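Have a look at this one.
The complex is shown incomplete by one protein chain, all other protein chains being positioned as in the whole.
What follows is subunit A.
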Amino acid sequence: MSASSAFNDEKGGSSSVGEPEYGHDPASGGIFSSDYKRHDDLKEMLDSNKDSLKLEAMKRIVAMIARGKNASDLFPAVVKNVACKNIEVKKLVYVYLVRYAEEQQDLALLSISTFQRGLKDPNQLIRASALRVLSSIRVTIIVPIMMLAIKEAASDMSPYVRKTAAHAIPKLYSLDPEQKDQLIEVIEKLLADKTTLVAGSVVMAFEEVCPERIDLIHKNYRKLCNLLIDVEEWGQVVIINMLTRYARTQFLNPNINESLLEESGEKAFYGSDDEEGKEEKADAAALAKRKPYVMDPDHRLLLRNTKPLLQSRNAAVVMAVAQLYFHLAPKAEVGVIAKALVRLMRSHSEVQYVVLQNVATMTIKRRGMFEPYLKSFYIRSTDPTQIKVLKLEVLTNLANETNISTILREFQTYIKSMDKDFVAATIQAIGRCATNIGEVRDTCLNGLVQLLSNRDELVVAESVVVIKKLLQMQPEQHSDIIKHMAKLTDNIQVPMARASILWLIGEYCEHVPKIAPDVLRKMAKTFTNEEDIVKLQIINLAAKLYLTNSKQTKLLTQYVLNLAKYDQNYDIRDRARFIRQLIVPTDKSGALSKYAKKLFLALKPAPVLESPFKDRDHFQLGSLSHLLNTKAGGYQELPDWPESAPDPSVRNVEVPEWTKCTSREKRKDKKVEKPFYSDSEGESGPTESADSESDSGSASESGSESGSGSEESGSESGSEESEEDSESEEEERDEEEEKKKRKKRPERSGSESESEEEEESESESSESESESEEESESETDSKKTKKSKKEKKEISLLDLDDFETTPIEVTPVNNFLSNSLVTDLEGLSLTDTVMNPTTIAPSGAVKTYELLHRITGEGLAVEYCFSRQPFGPDPHMVAVQIQFTNNTSSETKNLHMEEPKLLSGMRIKEFPEIEVLPPGESATVVMGIDFCDSTQAANFQLCTHTKKFFVSIQPPVGELMMPVFLTENEFKKEQGKLMGMNEITEKLTLGEKCQSDHAIVQRVTSAANVSRVPCGSDKECRFAGKTVTSGSLVLVTVVTKEERAAQLTVNCEKMVIGTMLVKDILQALTQ
């Protein structure tokens, strides 16, 4: 059998064609029995009147075709039977025709009339199959007939025939591309078809014939989205892929804001300098153009209608939806695809292979998405190697400070595997983890050094190569490892490893001054037997040693160079000649030799170990091109998002009243009917902004990056509060101490990044970040007391214990000064009515808020607080004190603000530009904002000499006022004026820690910038303030009763402010 098939590989060798065989008995026979008589036999059967004989003959012929044997000489006999009544014979004749018509065009024409008759048959199956065959025989002469048939079939009654027409379009197109324009007309017509049966096929035709005619889709876009779920699986894949491309041209990027932040965050890992510069410019441009993002309802429609398809049993459909979400969905919603993709990992290994490739690309861009499924990527010893390597890639991409210990433990078991290719890949992976995550670098290095004593040479060699890369990052600390590796030269034979060791010794010869010459001596001895790559490194080593230690190694170097001079390999000879000229001073030696040392011993940048999947996402995921990482023929580029959205009304369908507005309403109605959608999407209307991430439930589900980010900041602010409290307790301390503290503070903020890292590594040991946060929140009380004690004892502020639990603590530098200033002023105006200046004064409890996190700000951290000082230049403005901290290693220049985006009436007084902020330093400035007595945020850009950051300041209601000083009588009088609607009363239960008068005063004054009004009753506390802009009075009364019960009354002309203030104070008091 094998012999015969091999022999018949070539087509056209009709003389050697094997005999026809019975379908049931294909194993019999071979080339030796081939003769013409058997073929005559078949011809006879085909010519007979009996259908059963014809059928038998056709079966044999088809069996021949199936095995790749040539049956073309039977064409005339077969084609006669095209009009046979027996449907099975007919079908087999069709099979034969489609296979050979191209080769025998003239004879094939004989059959055309039959098909033309078939096209008019009342039976839709016969009409359809006639069209199928007619369009499948690739004979150019019949192009006009085909065109006519397709056009006719496109308006057939039966959707099945129309589907067949759609299938015929690409066939005709490939036969004669000239017909494109006419075919597009047919496609346009079929695109408007409302049946699900046609939709998939016509989109496929569209993709093959005119993928660039995106305008044809507009009118059908909504219909396609709505039909999608009922289309057959294969059609779904094609439609989804096409719609992904369509959406990229028609809608705005839902992640405009996040993507900027994200990219800048990522750059810390990968970006090289000049690349960064370019991107920065782009960023700046994008930032300048930024508008509040509103998702197009049609964009939302697509996302919503594809989501259920993630549950499809067809892996291709799931993948198509996944790539659609990856390319189109707002970041917070992408998480939903992770679960579905992980499910596909249970499927056949080929499916796994493709899915893992795509997951690997996704994990680089959106790591958070797959982190919960880390364990699903654990490797089994029974996995095929190619799957193992891909899983390893995913695991490496997923590694971060939190999970690295688990991952390394997993890697440890992998190293023991019997599959050596896989072990080598694991060692590479460890190397990459070590470079990406600084904390574990030493652990990894130690682990790798232990592997050097492994018995398997491949393992050792791979470890050497990886260690070399790691050592390059910090060679000073590891001279003992270099020594250890020097010893290995005696045993390791793998050339790459030997070369790596030699390079290391040469590069860091000053760390191992005694060993290096000895290694060279040994190498010189074996020079002639080494591989080329090793020889080159020996020459390299010799040259470097000659330059640093010429006394000991001069002769050795000469010897090595002489050996190299007569080497067989010209590269080595060249290298030897070049080096001799460069390092050995002769009379002729040129100017270069002066710089030999600089040439050879220049500091070399550490290599960047990065994923081979980086940057693959510019290919549409799930595509063949993505898998191969090269453009495949016919690949349609995924276009970039447009800068401004094209007119959305093009998608409106003819029905005149169906304008955008009504369509929205309609859709809303629909949603009421189908609780399923509103369930999954929450209250998200058709227009929603992706800026607010909370609008989708998925954020909380998947714990996406953005989610965790906000959590982090939450915890920070929480602990800050505790800081403040403790500070306010120490308020009585004299200023001297504070001055000391102030001096120390800059140091402290300098080491801020360190402390944070430590904190992170700490949380690594705990099971999950969120848990640890909860703990820390619940423990705030105990911490508070602990800390205040600590500070009272005057323990050095740089104490490490302190860092373990304290996150960044930045208090405005001149806060204390200003406070005292305010109290002084108050003291002046109030004289004897003041009960105790320290309690009346707005306490030191000034909350700092984060304006720019140091990660998103690329090392620039910005915090702000409301200093509660009157703002000098304009009394109607709220003073905002901003502190910049430069955590980078380079200077930040020209810090200033630009382009405030404000609501009407709001004004901003900019702070003076900071010209230079040296690394590690902080600077504080004050700006004024007139919020117009509203809590709307003030948006503006913070600019440095290279970057722009979008920031916003939103004031708590308590900061919109300033204290006024009233006597008890005045207070009562004013309160009398503000009754009824202007008075809000609320009952409350005081918090445990908040029962004393003192505590109440403190809480209220920290929640709002008001001052205390003296009061005769000891059960009442009164406060007064006025809003900054309009000067409306704000009066607050807290009446305490038995058992921690209390009553809060706020009187204010501005009811909105009053209500919000009540809420804030209530919260402050009940805590």
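Everything below uses one rule, namely that contacts are C-beta pairs under 8 Å (C-beta built on N, C-alpha and C of every residue); 3 or more make two chains touch, one makes a residue touch a chain; residues count from 1.
The rule is short, and it goes like this: contacts and distances are computed from a predicted model.
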- Message: Out of "Sorting nexin", "Ubiquitin-like-conjugating enzyme ATG10", "AP-3 complex subunit mu-1" or "thioredoxin-disulfide reductase (NADPH)", which one is the UniProt protein name for the chain not included here?
- Response: "AP-3 complex subunit mu-1"
- For the chain left off this view, which of A:180, A:219, A:304 or A:343 is in contact with it? A:343
- Which listed residue (A:217, A:354 or A:960) would be found touching the missing chain in the intact complex? A:354
- Query: Touching the left-out chain: which of A:79, A:95, A:524 or A:1001?
  - Reply: A:95
- Sole residue of A:293, A:559 or A:635 that reaches the chain not shown, by the stated touch rule: A:635
- Interface with the unshown chain - residue positions in subunit A: 1-2, 5, 9, 11, 23-24, 26-27, 51-52, 55, 59, 62-63, 65-68, 86-89, 91-92, 94-95, 99, 102, 123-125, 128, 132, 135-136, 138, 158-160, 164, 167-168, 170-171, 174, 196-197, 201, 204, 229-230, 232-234, 237, 241, 308, 311-316, 318-320, 339-340, 342-343, 346, 348-351, 353-355, 375-376, 378, 380-382, 384-386, 410, 413, 416-418, 454-456, 622-625, 627-628, 630, 632-636, 674-676, 679-680
